[in-house]
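For this depiction, one protein chain was excluded, whereas all remaining protein chains were kept in their positions.
Moving on, here comes chain A:
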Amino acid sequence: MITQPDQAALLLDMRDIQKRFAGIPALAGASLQVLPGEVHALIGQNGGGKSTLIKVLTGYHRRDGGQVLFEQRPFEVGSPHEAQVSGISTIYQEINLVPLRSVTENICLGREKRRRGLLDWSAMHAEAERLLSRFSIRIDVRRPLGDFNTATQQMVAIARAIGFSARLVIMDEPTSSLDEREVSVLFSVVRQLKAEGVSVLFVSHKLDELYEVCDRVTIMRDGHTVRSAAMSDIGKLELVAAMLGRDVAVVDGHATAFGARDRSRIGDVLFTAQGLSAGQSVRNVTFDVRRGEIASFAGLLGAGRTETARLVFGADRLKAGEMTMERASYHPERAADAIAAGMGFCTEDRKAEGIVPEMTVAENITLALLPKISRNGILNEDRQREIVARFIRDLGIKCSGPNQKVRELSGGNQQKVLLARWLAMNPKLLILDEPTRGIDVGAKGEIQRLILKLADDGLGVLMISSEIEEVMEGADRIFVLREGVSVAELEGQAANVEDVLAAMAHGGSPVEAAA
């Protein structure tokens, strides 16, 4: 499937790149070929290996195998500094600059201008202003970077990268924090770079952008390159299908443990959201969840799924839109409001936001519950034991006992502990963000059956998953989000995978919501 451009003409040639983290492969046979003076798109789902591939290229990570040629010469760099000197500049996904320091320093550090051995500040300020003027940005470059908004900071990062007279500029999701006008300014700079013979490696999840500015595309999945083609030779639908690892033509049998549902158990409306918006990532999202129903968000990375969930949970501030919970108006100011209203939220990042690895299973399960099972600050240990024992039994948490440290459990069992923590609070609506990510296949099935059982017991579930099978087979209703807008509502299970993919790719769906 991988088309091979003329090898002699390549600017960058990465072949069969391998990289493991703690024994787990992040890259397994990834390849990437970039021509001089082209804009090359690099796309793939979360965990597909794009960021790792970029960090291997720029020397941030050392590769375990494979070869890299840059300008036909073997390319071995040990640090981003060496990569920069060799002609590869990178703008990382999170703006990796220093907010406390001035705009000038953020642009010029690493290639300072000197006069008689000392820094020539006026020349450096002028240089910073000159580079920013290419983006029609005029700001006081002496002020700390942190004083400016995200879009300006992004432009500063780009100004820094192109200031190094690079032959390859890597942009990792450069538009995620830019508005439309800023994006068009960025694109004109990309075209300018291209005209000057500089290649751009462009990572983005916004498909329209790729078609607007890119010449060729490389698609990654599960750490390897699945396809490489000219943008004009590949349709949006094909692109999405390749990213998700789903052959458009084939809809195979059951890939998950979600069985057929008894839909009669689905009750009345529990939660509604109307026209939610909060800046760039969430612009207009409408959906609802019924009691005993599994509702699901489908969408590409950056479609605003997690961001919407955070709004619902009061973790981020809503700008516009209305929500109701159990038919009452609902305006969460903070997560505590959401919990009080009967919501739970299992986050995507178990390690960072969920479990406390050094605490025991019992402590982790009852962490949020402590005020309820304490009297005058003294913990009622009998009640704690009783609750913990019940959840270990009901959810089938495999551990040596309530006092085992959570760190020692497998990913699947850690996820169950996290589920137990929320279930112990008796929620009415449970938000699950990527509930089976990073969990082995057997445990995945268990978690999926558990979610099904919870819904059968009357819990409303909002499930976010990047695995299309999980959404297709698990959800009763699917809300497709695209670039922060809910573009389609489809009946789950009955829905056709092509419709979902089409909605993710184009926005509209050929067969509008079945309802």
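One rule holds for everything that comes next: contacts are C-beta pairs under 8 Å (C-beta built on N, C-alpha and C of every residue); 3 or more make two chains touch, one makes a residue touch a chain; residues count from 1.
What we mean here is this: contacts and distances are computed from a predicted model.
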**Report entry** The complex's invisible chain, by UniProt name, from "PepSY domain-containing protein", "ABC transporter permease", "6-bladed beta-propeller protein" or "Ethanolamine ammonia-lyase large subunit"
**Finding:** "ABC transporter permease"
Query - Given A:25, A:144, A:279 or A:357, the one touching the chain that is not displayed - result: A:144
Requested in this report: Among A:83, A:132, A:155 or A:244, single out the residue that touches the unshown chain.
Outcome: A:83
Report summary line: Touching the unshown chain, chain A contributes residues 60, 79-81, 83-85, 90, 92, 96-106, 109-110, 112, 118-119, 121, 142-144, 146-147, 160
